[in-house]
Structures are given as C-alpha cells and as structure tokens.
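Pasting in a structure now, in structure tokens, and then I'll have a few things to ask.
A single protein chain has been omitted from the complex, and every remaining protein chain is retained in its original position.
Naming follows writing order (A and B), and every chain is counted from residue 1.
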C-alpha cells in the first residue's frame, strides 16, 4: 500500500477536463474542501486533459505528448490532487508505463508519486474529519473502476461518507462492477456499454436511495445520461459537492 | 519435425530474456505437527468432498472391510497382488465369502485381458494409499506392478486403505521430504473424493467418469 506524506501547506489542483466542461461547481467545491483543511490550492490555468482519451484508444505517442505537457505544469514538489480516480489512475499509474525506459523515466516516476485522488488525499493525508450538518438522507455511491483498482482508493470515499451522521449509505447489487463507460469503449461498443449502464442504473435505483454520489465524472456522465434517458428522478452529483453541501457549504 | 523445433527455439532464444533467479517468497500452505489435528483435517477434508471415511485399526481391518463389503452389497471386487495390507484384504474377502458369494478379480494379468471385466463386471476396486495429505483431505496413490492404475479408476467404487501414520501436512512438504524429483514413477494420482462434475448448470453431481463412491479406511497405527 501507498505511504502517504505529511499534510502539506500547498497543493496543485487538477480539475480534469470533464469537470472543467460539465461540472465546474464540483471543481470549486473540491477547492473549498481542500482550503478548509488549511491548504493553499494552486490551480494551474494551463492544465487541459490527462491524455487518457488518446491512451485508451491506442495512441500512446499522442498520449505521451499530452502527459509530458501536463507534467511540465507542476514543477514544484507539491502534491497534485486530482478530482477523479480515473484521471488520477492515468497520472499516478499509466504515466509510468508510458515513459518506461525513457531518459526522463525517473522524473516522471517522481511526478506520479505526487499524484493523489481527492478522497484519498482528504482521508490519508489531511485526515479530514467532517461534521454533518445536513438532513437525514439515503445515499448510494458509485466508485469508478480506476479509483478501485488502479488507485486502490475505493475505501476512502466511503470513509468520508461514513463520517456523515445523518447519511445512510446503501450498497447496490454488483457494487464493484463497471458502469460501462470506459471512455471510447462506450461509443466503440455501444451495445455492450448499454447493457452495462442499464444494469448499473437498475441496481442503483433498486436501492431506493434518494441521492447518488460518485467521485468520478466519467462515470457520472455515463450514469446520469442513462438515468435521464430513462426518465429516472435519481441523478448523481460529484462527491466533492455533496460533501461540501453537507458540511455547511462555503 | 526438427525444423519446427529449431524455428521455435530460434525465436525463443532471440528474445533473450533476462533470467530471473529463484523468488524469495516462500509457499505457505497449511501445516501442523499435531497428529490429532492432522487426522481431523484429513477426515474433514475427505468427508467434505463426499468420501466416506471409516476408522479402524490393523487388527480389526479385515472385519471392517468385511462389514463394508457386505453392507454395500459389493459382489464383484477387484484387488491387486501385493502391498503391505494385502493379506488383510485377502482375509476380509474370505470372511465375506463364508456367507456371501463374491466374484474376485485378482489383477495379475495384462490390462487387455481384464479390461472388459473391470469396466463391466466389477463393483469395487481396493487399493492401498501411499500417503494422506491433511491440508486438502487427499489420498496419494502410487500405482505399481501389484496395484495397477486402473484398479482405482474404472470400478464404480474405490475402497482406499490408508495408515494414519502416513498423513502429512501438505502436498509441497510431501514431495520435498520424499525427494520425489529423484524417483517419479510412471504415474502418481492425488485423489480427493469421488469423481464429480458441475458442468451442468453448476450443479454438483458425483460419479462422472471415475468412481462414484470413495470409501477411505483409515487405519490407526500410532
């Protein structure tokens, strides 16, 4: 398991392209959560995308160009806190593979070591303790596969939720199963992806939870799109927004 | 096809992989040096795999075997020609024969000559076991000239005799202490229960192709 550093005074914040485009509020909320921990949050404006769309489509060369450009944006030895397990997995795990054997491999590895997913950072580095100020609520959470299996951080999001006294957590059937997003997989193999997201939404709805949270916008794009298409009332929100709202907002 | 061989080796050698040395991780199977624990685990494992385990001692072995044969109504039995407990097996059979007619196949001819009988006219085969493995509830069969391989395979029931003193903790320990690498026989079979399959809708069914009944007679000898 990963060894975590002491709480730093400054962190870089990596919002991810999906949050930037589809849910900027989650980005703002995550920054606030970090600031509440007494950490100065640096948002490097030149950040774009981790390169995963190219990588998972088989374009290592292009992915590497993007990866290099992102790495260059974070020169200081501060943690890079990423608002998604999937992009975190790309930057913490797959960047290593992309640069394996290259002359700058050691530099890349050092960068990868600095990458943390938001919830693991809050739990394992900040040791955040949250005080629930919200009303009673029944919540179901979806954890992205990358958070679970590449970052090994599926427990940290739950640990944060569990700190909320008025939140009842329901677990859906096949909780650890993929929602069927997988980036370009969803459009290259739409029928298989459809069968997966339909099962996922069915299992989520079957819990009769009133709120759905996830720490990954890729999954939320997929799951919310399907829920909306099916005219379901349930809609997922980013965990950062949920946590901030429950703990008193800004 | 030696050219195929050469071509395959050329490609393999061409890859020139960096040789990895022996791993430092040790295998840690279940282990115990308490004989009661070994015995219990051995019996539990076999029973869980649907084998019947009868416990007896050397003195009472022929009686146990006799009762078993009569109760199970085995009328046609195949046996080997040797082994440590052979005389007890023969004794048991003669005891049965006092009251019940028995057809005995003594496996002392070439398989071709008794194949049909083994397949079609035998209810049970009796064999020794070399060793028992407590970890998984397993019998180690080491067939030889006196107890051929098919004796424990073809008849629908297999009666296996095993001495308690032979039970070891686990498979790995067994092959190391006995230095198997220096004396592999034609065939070794590990048996952990009667033949079974779950090939139809994950439903466990016994007696697929091997014996549908496995009766283990555990002989207390310590």
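In the analysis below, a contact is a pair of C-beta atoms (placed from the backbone, for glycine too) under 8 Å apart; a residue touches a chain by one contact, two chains touch by 3 or more.
As a working rule, contacts and distances are computed from a predicted model.
The UniProt record for the undisplayed chain lists the protein name "Iron-sulfur cluster-binding protein", from the options "VWFA domain-containing protein", "Iron-sulfur cluster-binding protein", "Sarcosine oxidase subunit beta" or "protein-glutamate methylesterase". Contact with the chain that does not appear here is found for just one residue of A:112, A:178 or A:243, A:178. In the full complex, the hidden chain is touched by chain A at residues 15, 17, 19-25, 27-28, 31, 41-49, 51, 53-63, 65-66, 68-69, 73, 94, 97, 101, 145-146, 148-150, 176-178, 180-199, 221-222, 224-226, 228-229. Residues of chain B in contact with the chain left out of this view: 1-2, 4-5, 7-9, 11-15, 17-23, 25-29, 45, 49, 107-111, 115-116, 119, 135-138, 144-145, 148-150, 153-154, 170-172, 175-176, 180-181, 184-203, 205, 207-211.
The rule we apply is simple: only the chains that are shown with their structure count from here on.
Between chain A and chain B, the centres computed from C-alpha atoms are 54 Å apart.
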